[in-house]
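The block that comes next holds chain A.
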Amino acid sequence: MAETIDQIFVLAKDRFLDLLGIVLPDWIILLVRILISIAVLLAVAPVVMMYMTWLERKVLGRIQNRYGPNRVGIFGLLQPIADGIKMLTKEDIVPKNADQVIHFLAPVVIVIAPLLVLAVLPFGRNMIAADLNVGLLFFLGVSTFGVIALFMGSWASRNKYSLLGGMRAFAQMISYEIPMVLSVVPVILVTSSLSTAAIVEAQLGWKWFIFTPWGGFAALVFFLCGVAEVNRTPFDLPEAESEIVAGFHTEYSGMKFALFYMAEFISTFAISGLAVTLFLGGWDGPAFLPSWFWFGLKTFILILIMIWFRGTLPRFRVDQLMGFAWKVFLPFTLANIFIAALWALLPYPKNFIADTIGITVILTLLQIFNRKETPKKRKYLYAN
Partner candidate 1 sequence: MTPIPLNHFVIFSLFLFSIGLYGTLTRRNVIGILMGIELMLNAANINLIAFSRYISPNPETGQIFVIFVIVLAACAAAVGLAIVLAMYQNRKTVQAEDIHILKW
Partner candidate 2 sequence: MAYAYLIPVFPFIAFLIIIFNGKRLKHQSAAIAIGGSLLAAAVSTVVILNTLKGATYSHTFEWIRIGTFSLNFGILIDPLTAMMLFVVTYVGSMIFIYSVGYMHEDPRFSRFFAYLSLFMASMLGLVLSSHYVQLFIFWELVGLCSYFLIGFWFEKPSAAKAGMKAFITTKIGDVGFLIGLFLLFTCAGTLQFKDFTPEFLAAKTQAGGGLFALAAILIFAGACGKSAQFPLHVWLPDAMEGPTPVSALIHAATMVAAGVYLVARSFVLFAQFPQALEVVAVIGTITAFMAAFIALTATDIKKVLAYSTISQLGYMMAALGLGGFSAGTFHLMTHAFFKALLFLGAGSVIHGTQTQDLREMGGLFPRMKITSLTFLVAALAISGVPPLSGFFSKDEILLTAYESGSRVIFLILLVTSFMTAFYMFRLFVLAFLGKPRKKIHAHESPAVMTVPLSVLALFSAVLGIPGSPYWNHWFQGFIHGGHAQEIHVNLFVVKCSVAAAFSGIALAVILYRFLPKVPEWLAKIFKPLYLVSYNKFWLDELYQLIFIGPFKKISQLLFRFDAVIVDGAVNQSAVQTVNLSALKNWFDQHIVDGTVNGVAWITQRMSRILRKLQTGLIQNYLLILLLGLLFTIVIGFYR
Partner candidate 3 sequence: MEILYFFAKTGFYATALVTLAAAILVVTLRNLFHCALALILSLLGVAVTYLYLKAEFLAIIQILLYIGAIMTLLIFAIMLTHRLTDRSVSQTNRQSLPAFALLAVFNIFFIASLAAVPWKINSASLAAKIDTQALGAFLMGPYVFPFEIISIVLIIALVGAVILGRTDQ
C-alpha cells in the first residue's frame, strides 16, 4: 500500500500510456511520455509559484504581527488567483524609448530557465522528468540564462534604475555563481556522478551529505548562494526599492511583471529543491510517508527559511555583498573541496577527525584574514 502511494504518480502515468498504447503507435507513446512530464511541470510550476506568494505574504504577515491576506477565500487561499486576474487585466505599459522586441522577450526568456531546470529535479522515487547524466551541470548552466534575460529586461527598458539594477544583478549573480558551483563540487567528488538521481541514490538511508562535516558547510554556502542567485533578501540589491525604485523590472507592468515574479519564485523553489537533492537526501525519508512528500516537506522548510530571512534580515551593502562572496565563500568552498576529498580518501573515524580539523583551520584562517581593520581612534590636536 505504502509502495503504491509512493509511486502513485508514476503508476498513473504508466497506466495512461498503456491505455494510449492500445490505439497509438510506439513513437507517439514515446513523445507523449515526454510531453506528459513537460505538461505536468508546466502545470505545477505556476501553481507552486502562486501559493508561494500566498505563503510568503502569510508568513511575513505573521512575522510582522498581522494577518496577511485573509479576504479572498478561506485564509485568503484564493488571493493568488485574484492577483493573477488583476495582473492579466492590467494595462501593459511599454516605455516609448524602449527596445520593443527585447523588452517583450525578456520576461518570456526569464521564466524559461527556472522551468527548464525543474526537469532534472527528482521529486520522488522515479519521479524525475529527465535523468540526464549531466543533470547537475544542466541545472547550473541553464540557470545562468536568468542573468541574460534579466539583463535584456534592464537594457531594453532604457531606464537608469533598470540598468543599475541590471548591473547589480549581473555582478551579484556572477560572483555568487562561483562559490555555488564550487560548493557543489564536493558532492560530485564524493558521488562521482553529475546525475541528480544518482546523487540522491548515494544519500539513501540517512547518509545525507548535510550530516558530514564538509557537507554541512557546503550546504550552508550553497543555500546562501542560492538565496543570492534568486535575488532574495538579504541579497536583493538588484531590486532594492529604497535605492533604485524596483531595479531591473521598474518599467514592467501587468503580466510581464508577473512573469518576472514567477521566475523569481520558481527559481526559489528550484534552488531549494536542488539544495534538498544535493545535501538533504532528496526524497529520502522514513518509508511510512511517500517519497515525494518528503521532498516537498524539505523544500517547504527551506522556502520557509528564506521567507524567514526576508522577514528578519536587513539588506546588504554592495561592498559587503561582494566581499562576502569573494573573501569568505570562495576561499572556503575551495578549501572544502580538499576537505571532502579527505573524507572520501580516509576510513571512517579518521576522515571525521581530518575534516573537523580542516574546517576549523580554514574557518580560523578566514577569521584572521577577514579581520576588520578598525581605524585607530582619532586624536584631536586642537579640539577636545
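Candidate selection criterion: all candidates are chains of the complex that A comes from, given by their letters.
In the analysis below, a residue touches a chain if its C-beta (ideal position, glycine included) is under 8 Å from a C-beta of that chain, and two chains touch if they have at least 3 such contacts; residues count from 1.
Remember, predicted model here, so these are calculated numbers, not experimental data.
Trainee: Which numbered candidate touches chain A here in the complex: 1, 2 or 3?
Mentor: Candidate in contact with chain A: 3, the rest do not touch it.
Trainee: Touching residues of chain A toward candidate 3 in the complex: what are they?
Mentor: It comes out as residues 26-27, 30-31, 97, 99, 102, 132-134, 137-138, 140-142, 144-145, 147-148, 151-152, 155, 158, 160, 163, 166-167, 170, 174, 177, 192, 194.
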